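What follows is one structure encoded as structure tokens, with my remarks underneath.
Here the complex is missing one protein chain, while the rest keep their positions.
== chain A ==
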Amino acid sequence: MKHIMGAAFCALLASGVAFGANAETKLTIATVNNGDMIRMQKLTDDFTSKNPDISLEWVTLEENTLRQRVTTDIATDGGQYDIMTIGTYEAPIWAKKGWLAPLENLGADYDVDDIMPAIRSALSNDGKLYAAPFYAESSMMMYRKDLFEKAGIEINGRLTWDQTLDIAKKLHDPANGVYGICLRGKAGWGENMALITTMGNAYGARLFNEEWKPEFDGQEWKDALSMYVDILGNYGPPGATSNGFNENLSLFNAGKCAMWIDATVAASFVTNPKESKVADKVGFTEAPCAVTCTGANWLWAWNLAIPASSKKTQAAEKFISWATSKSYIELVASKDGWANVPPGTRMSLYQNQKYLDAAPFAIKTLAAIDSADPINSTLKPKPYVGVQFAAIPEFQGIGTVVGQQFSAALAGQISVDQALQNAQQSTDRTMQKAGYY
């Protein structure tokens, strides 16, 4: 015991002097753990060899932890990070609050105009870009071509939710381990709410009217939520209320879902034979519409931004320019193949025949991202920016509470009407407290 204590004490003293000296500029980068980000970490030798005076320290965190950490840090001016990975939800809010440094020196060859217009507008404030997109996604339907063929179902044009329901009924075969449809059921503003809000948009609903009053008590939301509860509750996998992206990905890859509507980024996973048992049997089509197709598919991007508190803005901009450039995409293609390049951010990628040949889902992904407009995403006019969210600070809380109500309706604990009434009341209270009316 004496030895252990002695060793620990020495280590404790040593900790004060270890990791001390560091003459170069060290950039601390907070990021999420997904395939594209991990690939970027592996390729950073290319950046550091071109910039020997800059070293990189990666802090990889789970998405919710990352959001909590970077929000605490940026709101308290903690200065722990020089580059943060943030979503399209945070970018406009934080830019308005003055928490982010504008990206004004990305270099002459960066080609800002090549960034997808919808994403660029979502990341800009007063004409200035505050975050650079690393990869972007919309939502679309992935389906089992073999099961569709067997049942004689053909997709002609964009499906409606009613047609999707009919197909789910036909293909639902739990006895043989195949469920009609897999959708997000886990409660959360970035989980079930992302999907249900796009369904609401398709049914002509909106989160808030022009006076910022919530509209969950309208017929449009009732139609959307009723469809969601019906299709997923009756023709989805058991325990759907705990399924998020990864759970549905596992189910789809195991051949258990006839259809799955989720992020376009899933396309590369479900077509990868190393991960998917149905890799060669997957078809892609747009997310279903209802009374409109406006806002029927979401728009999301993971972006790199510099907190205003960082004292290493110049070096950080150099890194962001490298990581989100066209040459980075080419670097990934040369190392890991075109199918693995970060998708959805640059228009030039979708004009590249090599990419189109390597990624069978590229055209559908482009169509989905192109059609998702964060400003005009509802049938009726709206005061907020965002397709599947409203870019206001209150939305995280609202989305989580409403998502819980919708999840409870899916589980059969409360009725659709009750869930919508509860959602309306709690959102109304939050918006009043926040001083919107």
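Definition applied: a residue touches a chain if its C-beta (ideal position, glycine included) is under 8 Å from a C-beta of that chain, and two chains touch if they have at least 3 such contacts; residues count from 1.
In the analysis below, contacts and distances are computed from a predicted model.
> Name the chain not shown, per its UniProt record: "FecR family protein", "Mannitol ABC transporter permease", "Thiamine pyrimidine synthase" or "Molybdopterin-dependent oxidoreductase"?
Per the UniProt record, the undisplayed chain of the complex is "Mannitol ABC transporter permease".
> Can you tell me which of A:Gly78, A:Gly337 or A:Gly412 touches the chain that was removed from the display?
A:Gly78
> Among A:Leu249, A:Leu331 or A:Val385, which one touches the chain that has been omitted from the display?
A:Leu249
> Just name the one of A:Ala168, A:Ala240, A:Ala263 or A:Ile398 that touches the chain not displayed here.
Selected residue, touching the omitted chain: A:Ala263.
> Pick out which of A:Thr65, A:Ser242 or A:Ser415 touches the chain that's been left out of the picture.
Touches the omitted chain: A:Thr65.
> Of A:Asn34, A:Thr48 or A:Ser121, which sits in contact with the chain we cannot see?
If we include the chain that is not displayed, A:Asn34 is the one touching it.
> State which residues belonging to chain A touch the missing partner chain.
The missing chain touches chain A at positions 1, 4-5, 8-9, 11-12, 15-16, 19, 28, 30, 32-35, 38, 41-42, 57-63, 65, 68-69, 72, 76-81, 245-246, 249-250, 253-254, 256, 263, 265-266, 269, 274-277.
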